[in-house]
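Of the protein chains in this complex, all but one are displayed in their positions.
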Amino acid sequence: MAVEYRPKIVGFLCNWCSYAGADMAGTSRMSYPPNIRVIRVPCSGRVEPLLVAKCFQQGADGVLISGCHPGDCHYTEGNYHARRRFALLHSFLDYLGIARERLRVEWVSASEGQRFTQIVSDFTRELAELGPRSEG
Amino acid sequence: MDSELIQQIQNQARDLLESGAVKGIIGYERASDGLTARPFFAYEPSAVERLIFDETCTHNLVKYLLDKKNEKMAIVVKPCDSRAINLLLNEEQIKRDMVFIIGVYCPGVVETAWNRKGQTQQARCQTCELLKPVVYDFLAGQEPVRRPEAELYSDILEMEAKPVAAKRAFWVEHFGHCIRCYACRQVCPGCYCPECFAEQLDPSWVGIRIAPKENELWQAIRTFHLVGRCIGCNECERVCPVDIPLSLLNRKLEKEVKELFAFEAGLSPEEQPPFATFKKEEKLGLEE
Amino acid sequence: MGLENPFVPYLATLKSAVELTPDVKLLSVELTDPAIQAGFDYKPGQFAFLSAFGEGEAPFGIVSLPQRKDGLEFAVRLIGTVTRALHELEPGDTLGVRGPFGNHFPLDDYKGKDMVIIGGGIGMAPLRPVINTILDHRNDYGKLLIINGARTPQDLVFAPEFKTWMEAPRTKLELTVDRGDERWSGRVALVPDVVREVSPSPDNAIAITCGPPIMIRFTLTVLRELGFKDPQIVTTLEAKMKCGMGKCARCNVGEKYVCRDGPVFTMEQISQFLEQP
Partner (left out) sequence: MNLLMSRDDLIHWLELLMRERILLAPTRVQGLLLFQPVSKVEDIAFDFDNTTLPPKGWFLPPTETLFSVRRGDGHTELVPATVEREAVIFGVRPCDAKGIALMDNPFLEEPGDTVYGERRARTALIGLSCRQAMPECFCTSMGSAPDDPSHVDILLTEVEDGYIVRAVTEKGKALLPQGLAEGEAVLPAPPKPQAVPAEGMVSAMRDLFSEPYWELLADRCLHCNVCAYVCPTCYCFDMRDYPDKGNIERVRSWESCQSPGFTRLAGGYNPRATKGARLRQRFYHKLLYFPEQFQDIACVGCGRCVKACPVNIDIREVISDLQQLGAKSGS
């Protein structure tokens, strides 16, 4: 009997939109899988590839980066920079043998608690289908 | 060896030293094997006779400008190397008036190692379209007739097409060989952080362990720090003592940057590198 | 395992941590094994590595004297990751001690001589047991001159002991700071300048100096001007160390390892290979 595989997700949520969105999900008693560990960051633009790579190195199965919708950044343009960075990191991780599905970049506003729970649920399900990362 | 080209370089170097226009010349001389080249610093007019240029001059000397920021130096650059000068100008690491650039038309360089001179041109030269330096004060040699022979990214496409597990296995094996000598970083003109993340101790991102997981973190992030900045001299791959195919990493990102942002590093000293700018309307495959 | 692994420290407990200056704490440490604690003998000038498990270890001069039975004491200045972890320890916490290492000040050889002790900042730490040994055997030595400098009055490391030092017979304490404050009425001058001003006689004297490299360098020049010969000038060197046993090969000055052949050297021993960045 195999033990049920529970993917570990690290979520970097921007303070102004996505963290508030997750908070709203919580206060509204919406439920989402407990697989995610949330790290609050000032802006999705603060998340550097090193943080993502470190998560994978330490055994994360998936990493979620979530910030304000383009155009809504609290710092005007942080998420535009993040978008460029992670568009590239996506394909680079895949190239290194970390499937692109394991990195997710989503724009979640403070009012989108429902959307946040949906994203975490979907992500968890997809990672579970993908199975554990091959060692390395 | 093209003796006329060498004569041109030597004459220019001698003039610069004799007139006091520069403190020294960064060029090439014959290595201890009597066969290949090595970097050479000439400070006296009498030393310029040692300057050479031939198909073994693979080193990108631009790295040394970072050590000589406070002295006016002349430097011998191939077209590929000259892109590194633009990179460093763009990033305000060097000053244009502190460098006299002796550019050379490049017929391509061969694979070299100590006491070994390859017969064919390096792979990067076989696809290179840049025959003339992008920045120079003096241009030596004659425009070669040369056309790209090979498919630019065939090896990258091949790698991309592999299943993810095969990619994983490939890199795990190579990164397992890494001894973290940091030669790749030390030779790279784009690597000049006063404190590299790899050696940062507080927090200790990579740490001192020389082991596959740490090595991978090192290599992956170093490559990513060069996005839109790697000028393709491929020095990192050349100096790697354990033959990690680093050009497969750097050129993957070079290709992505070209496709996504239509950008190539070092072609101009002014153009904004891709991570320093953005377009509001671009989607880049990420849903809004 | 046959022999004991020399990289494994003794376990110890932090007995107390006293703030000496805004960034220096006096850590008093007791080895967990009473037998080892009882046998832990050391001399002025020797050092030990303190381990903050999870960060690593770093070397510190031992500032106590075994014969005073005050316990094993270290003055730790907050400067990097290990010292930060050591500063965060609370009494009762576990740490590691590896040592003692290095040579010591040959204080027996100095008997009958005038002593000039010149310390800057945390450089006073290894000099404290020297001063206290001389005070404990005051009649064995000639005049004692202590020149102690720091950046500010607050940074004078062993201030609570100054009174005892000053009141000892045939002893003079000269204090100086780089920057005074409203309550400071003493000297505002650099240590080498104070040495020049006080101008101790080199006759039958030994000068011991420890402090920041730049201070040592200029103090050295002044001492030589005053007529001190290199065998009379003693210093204890600070160097990055990892093993303490001459194995990791980083702390050498010439062929001498600071950790094993030092840290106490006469200028005569090291001047040839001293790096001058």
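Each chain gets a letter, A, B and C, in the order it is written, and its residues are counted from 1.
Keep this in mind: a contact is a pair of C-beta atoms (placed from the backbone, for glycine too) under 8 Å apart; a residue touches a chain by one contact, two chains touch by 3 or more.
What you see is a predicted model; the values in this text were computed from it and never measured.
Contacts of the undisplayed chain with visible chains (whole complex): B, C. Interface note for the absent chain: among C:111, C:170, C:229 or C:247, the touching residue is C:247.
Residue B:242 is the one among B:166, B:193, B:242 or B:276 that touches the chain not shown. The chain not shown here is touched by just one of B:38, B:72 or B:255, and that residue is B:38.
Of the candidate positions B:143, B:158, B:173 or B:259, contact with the hidden chain is made by B:173.
With the whole complex as reference, residues 1-9, 11, 51, 53-58, 79-83, 94, 96, 212-213, 238-240, 242-243, 245-252, 254-255, 272-273, 275, 277 of subunit C touch the missing chain.
Touching residues on subunit B toward the chain that is not drawn are 31-33, 36, 38-41, 59, 63-64, 67, 113-115, 173-174, 177, 179-183, 185-187, 199, 201, 204, 207-211, 235, 238-239, 241-243.
As a working rule, only the chains that are shown with their structure count from here on.
Chains A-B form the pair with the most C-beta pairs in contact.
The most central chain, judged by C-alpha centres against the centre of all protein C-alpha atoms, is B.
Subunit A and subunit B have CA centres that are 35 Å apart. Separating the CA-averaged centres of subunit A and subunit C is a span of 52 Å.
Separating the CA-averaged centres of subunit B and subunit C is a span of 48 Å. Counting only residues that touch two or more partner chains, subunit B has none. Multi-chain contact residues of subunit C (touching two or more other chains) are absent.
Residues 49-50, 53-54, 57, 69-71, 77, 80-81, 83-92, 94-99, 105-107, 134-136 of subunit A touch subunit B in their complex. Subunit B meets subunit A in the complex at residues 159-160, 164-172, 197, 205, 212-214, 216-217, 220-221, 223-224, 227, 249, 252-253, 256-257, 260-261, 274-275, 278-280, 282, 284-288.
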